[in-house]
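Complex shown without one protein chain; remaining protein chains in place.
Presenting chain A:
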Amino acid sequence: MHSRRFRHTRECRQELIGRHLEHVRVDIEGATSLHSMAGVGRKKDGAREERRGGEFQHGVIVAVDSRATAGSYIASQTVKKVIEINPYLLGTMAGGAADCSFWERLLARQCRIYELRNKERISVAAASKLLANMVYQYKGMGLSMGTMVCGWDKRGPGLYYVDSEGNRVCGDSFSVGSGSVYAYGVLDRGRREDLSVEEACELGRRAIYQATYRDAYSGGVVNLYHVKSDGWVCVSQNDVADLHRKYLDEAK
């Protein structure tokens, strides 16, 4: 299948070596490409996934790294890749930084309008559908965004993956970004039915750490959030180097 849609991924991986300094500055300000492990969001809920049997019952754990790159240059190690849409909805960032933060901020606005109009919080499904429909209008025009919309609504915990290609899927665990493949491995093998909150947090942390270990475009710190029935909390922030030392010591 040969689509005439513009393939934006190649565009983001431009070589900066040899370019004029002016251009480098523009690239960083404009659309710094976050080719890094963005998020590992996991949600399991007995009520929603009855046929799967009881899995993680306590909400959604969201773990992200914090590295931003422009080509092979590390532009920042302290990026906030979890966007707080509202007190019970989180969005993660992968792809173009500008695209993610802009569209998710727009989503926050839409969610607030929904609340005002309907006197009710928006569901995670509806919020993710709003985002998916917004970016679908720009399909093929070069947007680069892969995000997970995580929250807790009246149907329980919710986790949706939405991207600029038009994908929108509901699931109970996802991994997004350039390092996602490494995180999937650790995440899938470490999942169990009876995880406690601390174990789930540790699994998310470990999955991100393993991704930063192998993927050059991921690194910095691991930010961990937990979305509960009464909203999200920021659980921890761990530098990847410290985690490396800790896991190395544990292995001895």
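Here, a contact is a pair of C-beta atoms (placed from the backbone, for glycine too) under 8 Å apart; a residue touches a chain by one contact, two chains touch by 3 or more; residues count from 1.
The rule is simple: contacts and distances are computed from a predicted model.
**Q** There's a gap in the complex where one chain should be. From "C-terminal-binding protein 1 isoform X3", "Superoxide dismutase", "Proteasome subunit beta" or "Small ribosomal subunit protein uS2m", what does UniProt name that chain?
**A** "Proteasome subunit beta"
**Q** May I ask which residue of A:Ile113, A:Val181 or A:Cys234 touches the chain that does not appear here?
**A** Only one of A:Ile113, A:Val181 or A:Cys234 touches the chain omitted from view, namely A:Val181.
**Q** Quick one: say which of A:Trp103, A:Tyr161 or A:Tyr217 touches the chain that got left out.
**A** Touches the omitted chain: A:Tyr161.
**Q** Extract the touching residues of chain A with respect to the undisplayed chain.
**A** Contacting residues on chain A, toward the hidden partner: 1, 3, 5, 132-133, 136, 139-140, 161, 163, 165-171, 174, 180-181, 184.
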